[in-house]
Structures are given as C-alpha cells and as structure tokens.
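Note that one protein chain of the assembly has been removed; the remaining protein chains are unaltered in position.
And now, chain A:
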Amino acid sequence: MSPTLMANQNQGESAEYLNWLLLLLITFSLLSLSLLFKVASAVYIYKDPKMAAFLFSLDQFHSLEDMGTLKLIGAPQTQSSSSSSSSIDSNNHPSRTPPPPSSPSSRVCRNRTDLSTDLRLGLSISPSSQSESPFNPTPREESFDWPPIKSILRSTLVGKQSHMIQRPSLFVKVYMEGIPIGRKLNLLAHYSYDGLVKTLGHMFRTTILCPNSQPLNSGNFHVLTYEDREGDWMMVGDVPWEMFLNTVKRLKITRADRC
C-alpha cells in the first residue's frame, strides 16, 4: 500500500469523525436551546396572570368532568314535574318499554343503579362554586315518589325551599363614571357575563360593550371594568366567570374612549 493512500484513508476517517462530532454538537445545541426556550416560555406563561388563570380554569374543568356529574346530566330518567297541590298525574308517568331479554338480576341491577345514580344526581348537582357536599339541596325536579313522604308534606317543603333557600349572594358596588351615587348588584344572581352586562345596561341605561368589539364611534358607549383583589382595575370579560367571581371587589362603568 502506498503511504499516501493510507494517509488519505486516515484523513477520511478523521473527517468522518469530525462530521459526527459536528452533528452531535449541533443536535446538542439545538436541544439545549429548545429546553431553554421552554423554560423561558413557561416562566413567561406563569408570570402572565391571564395565562395562568386560563390554565387554572382548564384544570377546574377537568376536575368537574372527573366527578362524573357532567356526563350524568344527560341520563334520561323517570322525571316529571311535581305539581304542588295535586299529587297524582299518571299521564306524566313514562311508560316503561319492555327491556331486552336479559337475566333478571342484571336488569334489575341496571335499574337500581340507574335509580341510585338518579338519586345521587339530584343530590350532587350544584353550582360549581359550591362545595361538593352530596346533599346540597337544589330545587331541581326530582322523582316524586322518593323519599316516601306524603305529597301534601312534599309540596309544603318545596314551597318553603324556594323561599328559604338562602341563595348565596355576592353584592358588589357599581359606579358609573360621572355619577357620584353608586348601586349594588348581586353577582351570584347571574351566571355569565352576558347576564351581568344586560342587567347593568338596564340599571344604568346605557350600552356596555363587550370587551372584544370595537365600535367606530366609541363616544357614547361604556365599558365595564372591575377592581380585583390586588387593587388593579381590569377589563371585565377576560377571565372565566367563576374566576372573575373569586377576584372581583367592585365594578365601574367607564367611558369607552378612556380605555
């Protein structure tokens, strides 16, 4: 073998090595860069309260699903509206179609678990801000033959419940810019921003813009802002409703062109 050939070979090998090394280096640097980026972005995300709030609300949503309540809402059961005075109305009683032939015990088990689900259903549905106590009494239409109390007693109790249910309330002050006397409003009487904006619009006789729309003439319109727990004034509508209820301290209606 000629020495040049061998030298060439060696050179080729080392070039190959070099190539591999370069490749490794590039991959490594790319990886570390991406890692850094992730960390940075994560830091950025959690520093941003809105993002954090959004992620938090996602978690809440998942936990509700895990509770299984949402899935069960759709389950059709023997429901009928219980009229307050008359105790018996057979027309509302849904006719049971004969179930498919299966072993009696499993059929009954199904029926019984359905009913127990049904019973648990009625007992566990609650506004999401409430605690998950299984016997939160909510005035929801339920089966009229359980628990076994006389219909006259049942109608008395249902009547009382609607009076007595101390709907939890959250009254906050609302001021409109330019008007020194404010109003008070129960936020828990509403279930979403739409309801709130509508009510406020009636209360103050103005149109309140929703946060994302941009009218051309913003002179005569108002926007809704709120003071949160940290004392900052924020635009209403960015965070989920439940999150908003947790942080709002008071509301202010300001002119649209100020924002």
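Throughout what follows, a residue touches a chain if its C-beta (ideal position, glycine included) is under 8 Å from a C-beta of that chain, and two chains touch if they have at least 3 such contacts; residues count from 1.
Quick note on the criterion: contacts and distances are computed from a predicted model.
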Per UniProt record, name of the chain withheld from view ["Cell division control protein 11", "Myotubularin-related protein 9", "U6 snRNA-associated Sm-like protein LSm5" or "F-box domain-containing protein"]: "F-box domain-containing protein"
Interface with the undisplayed chain - residues on chain A: 85-91, 93, 95-96, 98-99, 104-105, 107-108, 111-112, 115-116, 119-120, 122-123, 133-138, 140, 142, 144-154, 156-158, 160-161, 164
